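With one protein chain held back, the other chains of the complex are shown just where they sit.
Going by the order they are written in, the chains are A, B, C and D; count residues from 1 in each one.
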Amino acid sequence: MIMGKVFGTVISTSKNSQLVGYKFMLVQHIENDALVDKFLVAVDGVGAGIGEKVLVATGSAARLALDNKDAPVDAAIVGIIDEKQG
Amino acid sequence: MIMGKVFGTVISTSKNSQLVGYKFMLVQHIENDALVDKFLVAVDGVGAGIGEKVLVATGSAARLALDNKDAPVDAAIVGIIDEKQG
Amino acid sequence: MIMGKVFGTVISTSKNSQLVGYKFMLVQHIENDALVDKFLVAVDGVGAGIGEKVLVATGSAARLALDNKDAPVDAAIVGIIDEKQG
Amino acid sequence: MIMGKVFGTVISTSKNSQLVGYKFMLVQHIENDALVDKFLVAVDGVGAGIGEKVLVATGSAARLALDNKDAPVDAAIVGIIDEKQG
Partner (left out) sequence: MIMGKVFGTVISTSKNSQLVGYKFMLVQHIENDALVDKFLVAVDGVGAGIGEKVLVATGSAARLALDNKDAPVDAAIVGIIDEKQG
């Protein structure tokens, strides 16, 4: 999974019908505790808010996260990070 | 999903028979509000036009976007972006 | 899909039995109309020749392109590019 | 598979219900015997400890590693590396 921080939201009105109702979050990657200049858009699966650190699952795992095998998504937020140890 | 901007179209006459009828768009990646020197070709699934900001789903999600499990595609435009907040 | 140019062919005698009969092409990536120093090997699915610009589908899409769900391939040429507009 | 070193653990209380009970490890990539500035979060499937060198399988392979086809994960530790020869 990718570790990232929720940077903002993305609004799309004209979209695939299977995506209606989902919230799209712009997530910035974190590498070695620092935000890096790399972003992806992930569907929120856990109620994450802007500024929170999250885990993003990519690929077919994203559909499992949403429990919707027909949603054309390739990234979903699957957890909010409390802390990192080590 | 990848956030990008539709840069142009790609015309291919000699192609896999499952791809006939699809529109291929050249999409330039957007990172942190700026266009970056990275491109991919995605099938249009939402009627996107040149210059529009879009969401692109990659991998097996692309077939779901087209509702065609036999199409040999790995990227599809699944939404047109209205705005980004945050 | 990746936009690329067929650079050459790759010959492999000792290979997985499901790959016998396929033609392996070395494809160089094109970004923003320029060849970049990035390559991949793709199975030819459309009769592409050296020097032609092509579309390459990656991942499970490659098996769909060959219509062979048992072939251990992750990249296939799915179209020959006539032109790019925009 | 990716070769990496377990750097630490990641704690997430609010997460997808299919992820409850798994241990998330922050893994740093190793390239050519050296740690590089690239990280990913992988579910532990073999009881790996901090500081150990491991093999990480990505994509759908991660669900096979956990023997849980419903877990929304895209990376799992599948082996602890004893040594590298050559």
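Assume a contact is a pair of C-beta atoms (placed from the backbone, for glycine too) under 8 Å apart; a residue touches a chain by one contact, two chains touch by 3 or more.
Everything numeric in this text was worked out from a predicted model, so none of it was measured.
A.B. asks: Using the touch definition from the top, which of C:Met1, C:Ala42 or C:Leu55 touches the missing chain?
C.D. replies: The missing chain is touched by C:Ala42.
A.B. asks: List every residue of subunit D that touches the chain not included in the displayed model.
C.D. replies: 1-3, 31-32, 45-47, 55, 57-62, 64-65, 76, 78-86
A.B. asks: List the subunit C residues touching the unshown chain?
C.D. replies: 6-16, 18-19, 24, 26, 28, 37-42, 50, 59-60, 62-63, 70-75
Heads up, the rule we're going with is that only the chains that are shown with their structure count from here on.
A.B. asks: Calculate how many whole Å lie between the centre of subunit A and the centre of subunit C, each centre taken as the average of the chain's C-alpha atoms.
C.D. replies: Between these chains, centre-to-centre, one finds 31 Å.
A.B. asks: For subunit C, jot down the residues that touch at least 2 other chains.
C.D. replies: There are none in subunit C.
A.B. asks: Please categorise the chain-chain contact pattern as a line, ring, star, complete graph or other.
C.D. replies: If you draw each chain as a dot and join those that touch, you get an open line.
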